[in-house]
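A single protein chain has been removed from this complex, and every other one stays in its place.
After this line comes chain A, so read on.
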Amino acid sequence: MQRTRARAWLYVVLTILLLIVMTPFLWMVLGSLKSQAELLQVPPTWLPENPSLDNFTRLFDRLSFGRYFFNSTFVAVCVTAGNLLFCSMLGYALAHLSFPGKKIIFGAVMGTLMIPGLVVFIPQFVLVVNLGLADTLAALILPFLVGPFGVFLMRQFFLGLPRDLLEAGRIDGASELGIFFRIFLPLAGPAMATLGILTFLASWNNFLWPLVVAATERTYTLPVALALVSTGQNQTDYGLLLAGACVVVLPILLVFLFFQRFFIEGIASTGIK
């Protein structure tokens, strides 16, 4: 009896907390459907009086958010593909093959996990400028094509697969690369899903680097465009801003909802965001 009551209270508290946590998102979606006049009302309204998609139309017609949406997606897909392929290749080699320099490579890659982003930021910028890549999508992709986190995750996963698979492949006469691509890689689905989602998410939300490197509308990504709109001449156009926030947030929320099982499991197993 006492336990059921305690549990009921816990549900109440958790629901209130959930509402508080979700309020900014609710506010964002509801606000994006309101007119400027309604958004300026004091006290604010909750539900839009005359819901309209006008803010979204302006976003895509006047501000070419379609282009930025494409850029964000293209960059995120390339970065994700690169991480999946290259990190799993090195992760497998570190887990199951012996080759010269292996220990040094592992140490060096893991060592960079602790280095703050700002340490590499300026030289990366100098490098991209000197390679003639400033203001290109390539400059938004190349520095993020591989990363230590992916190697760590894939190595841990491949260590968990039995080495007998390798021996069996060799006895069957498969080549070393064939063993990786045809035996080990197809088994790595769950780890690849985790790495893929986390990488896609990080790339989609990446903000500072593209803000500095993307100089013209051709290369803007969604967060860059939204940041510039929110500090530019439209900064008091709240409806436009909230609609922009929706366009940045909602696609990734859908991806998250769809893949949340991998998300949660993957993060829990590696312990790193």
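Going forward, contacts are C-beta pairs under 8 Å (C-beta built on N, C-alpha and C of every residue); 3 or more make two chains touch, one makes a residue touch a chain; residues count from 1.
Heads up, the rule we're going with is that contacts and distances are computed from a predicted model.
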Handout entry: Hidden chain of the complex, named as in its UniProt record, picked from "Cytochrome bc1 complex Rieske iron-sulfur subunit", "Alpha-L-glutamate ligase-related protein", "Sugar ABC transporter permease" or "NADH-quinone oxidoreductase subunit J"
Key = "Sugar ABC transporter permease"
Problem - Residue of A:Leu33, A:Val151, A:Ala188 or A:Val213 in touch with the missing chain, whole complex considered - result: A:Val151
Completion exercise
Checked against the full complex, the residue among A:Pro123, A:Pro162 or A:Pro186 that touches the missing chain is A:Pro123
Fill in the blank from the handout: Touch rule applied to chain A and the missing chain gives residues 7, 10-11, 13-14, 17-18, 21-25, 27-28, 31, 39-44, 82, 85-87, 89-90, 92-94, 97-100, 102, 105, 108-109, 112, 114-127, 129-130, 142-143, 145-146, 151, 170, 175-177, 180, 201, 204-205, 207-208, 222-223, 226-227, 230, 238, 241-242, 244-246, 248-249, 252-253, 256-257, 260, 263-264, 267-269, 271-273
